[in-house]
Every structure is written in structure tokens, then in C-alpha cells.
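Structure incoming, see below.
All protein chains but one are shown in place.
Take a look at chain A:
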Amino acid sequence: MHPGKANPILEVEGLTLSFGGIKALTDVGFEVAPGSITTVIGPNGAGKTSLFNTISGFYKPATGRIRFQGEDITATRPPERAKLGLARSFQNIALFRGMTVLDNIKLGRHAHLRTNVLDALFYFGRARHEEMKLRQEVEERIIDFLEIDHIRHMPVSVLSYGLQKRVEMARALAMRPKVLMLDEPVAGMNREETEDMARFILDVREEWGVTVLMVEHDMGMVMDLSDHVVVLNFGQVIADGTPAEVQANPEVIKAYLGSGDVSELRQRLHQPLAVGA
């Protein structure tokens, strides 16, 4: 799928963001096609996480706009964006460590539940009904899907890094996302965990019809999974296209290697799942 064909589900245009003197993003623009897997790559410090934070509404860009399903969301607060269907995971895992896996996942549904304080205090009628339905759906659609049945009652703090990443994805899925943003979903995972996660990402797209926007360093995975790759360097988009186009782009190779051996990198970029973060 190539951007520009269908109406994009997410559009970023002319985003500029700075922290004091550091320009984290400069005139960043790209489009995410519905149903695609779009990946943002770039060297460390390129501004990928800053871009995600701007899209989810933590940072207010100095200029530029963000459109989601054709609607300008640049001025909305993060909770509203969540409600519209923008869900994400974090590079440094932002689970609620004292809560169980189940409660963490249930939290994802917050914006779609209707229980108010009175319902909650009496736990009657709507509250009970909603909680039961939520529990069932979380169990049957998310916990089974991500194969985390065995840990549902555990506090997340005792889980391995790989499992925590998976729980974070579960929580994002509970948000009924239209676009799922994953910031380095396989960083720090071993090969088996990485392959599991790659499978989940593909399945989410197939079975849930969710559009995926991710940041990833694992080149093999990027090239295997993505329909569309956006390359950031020093806060600017230096390339944007299919994996094959991006791989062949000399700018990209230069950005990744500085003045190093270009042919070697080209080879590395072509090896699936061989290059770690």
C-alpha cells in the first residue's frame, strides 16, 4: 500500500518542535494509509519518540498540524485523542506497576465506559454489567489473542521485560484503537519474543483491522513488516516510501553510517531479522 491512494487515516504536516535550543522536529510531514503498517526509523536521538509524543498530545508543536480521520486534532488534549482511537505503547514501558495485568488492560477501556460515580459506589446495574462485559471481552479477545492467560492476575512489576511489552500492547488494544502506535515494540527482546511480537502486529492488522504506526530499530523486522517507511534524521524526514525504496536511498544509508562502508550496510539492511537495535 502506498500513501496517497486511500484517504490517509493519520496525516502529519509541517510539525516543528523544539526543547530550548534543541530542534527535535523540523517541518515533519507524512501520511499513514488506513490498514497499513507504517514505520518510523532513524538513528538515536532523531526525534522519533518526540514525534510520537506530539501525535499523542504530550507536546504542543510550535507549528504544523495533525489530522486524524480527516479531523484536525492538533489542539485537542491527550484523553480526547485516546477516545477518538489513537492508542500507544511507550519506549520505556508505562504500565501501572502496582496493578495486576488484568487491571492494567481494563484501564485501556476507560474512555469507552459509561459508569459514573454513583453507579460505581453502589456497583449495581450499569457498573456491574459493564465490568462483566469488559472482563469477558478482555479475556476472550485480548488475553487469549496475546497469549497472556497465565499471568492475568500477576502484578506487572514481577513480569519480564518482554511480557511487560506484551501487556502494554494488550492495554493499547483495549482502547479500541483505530491507529495503534508502538514505540520500539521489540527493543530488548530475544529472537523468539521478537518473532512473537512481529506475529502479533501482523495479526492485529489482519484480525482487528487496526492501522499500525511504529518506531523500530530492528531493521529486519522493519523491512519484513512495513508497507511504508518514514526515515527521520536530526528531526527531519529524509526519506519516505516503501521498504525497498528506502533501502536503496543513499541519504538513508549515509544517515545510518555517516561516512562508513555503504555496501556493507546495504547488505545488513537486506538481511531479515538479523540486525538488533
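By our rule, contacts are C-beta pairs under 8 Å (C-beta built on N, C-alpha and C of every residue); 3 or more make two chains touch, one makes a residue touch a chain; residues count from 1.
The rule we apply is simple: contacts and distances are computed from a predicted model.
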| item | value |
| --- | --- |
| Name of the absent chain as recorded in UniProt (options "Protein SCO1/2", "Dihydroorotase", "Branched-chain amino acid ABC transporter permease" or "Urease accessory protein UreF") | "Branched-chain amino acid ABC transporter permease" |
| Of A:Glu13, A:Asp27 or A:Glu131, the one touching the omitted chain in the full complex | A:Glu131 |
| Residue touching the undisplayed chain, where the options are A:Asp27, A:Glu139 or A:Asp224 | A:Glu139 |
| Options A:Ala62, A:Ala120, A:Val158 or A:Ala244, residue touching the unrepresented chain | A:Ala120 |
| Residue ranges of chain A at the interface with the undisplayed chain | 56-58, 77-79, 82-83, 88, 90, 94, 96-99, 103, 106-113, 115-117, 119-123, 127, 130-132, 135-136, 139, 171, 175 |
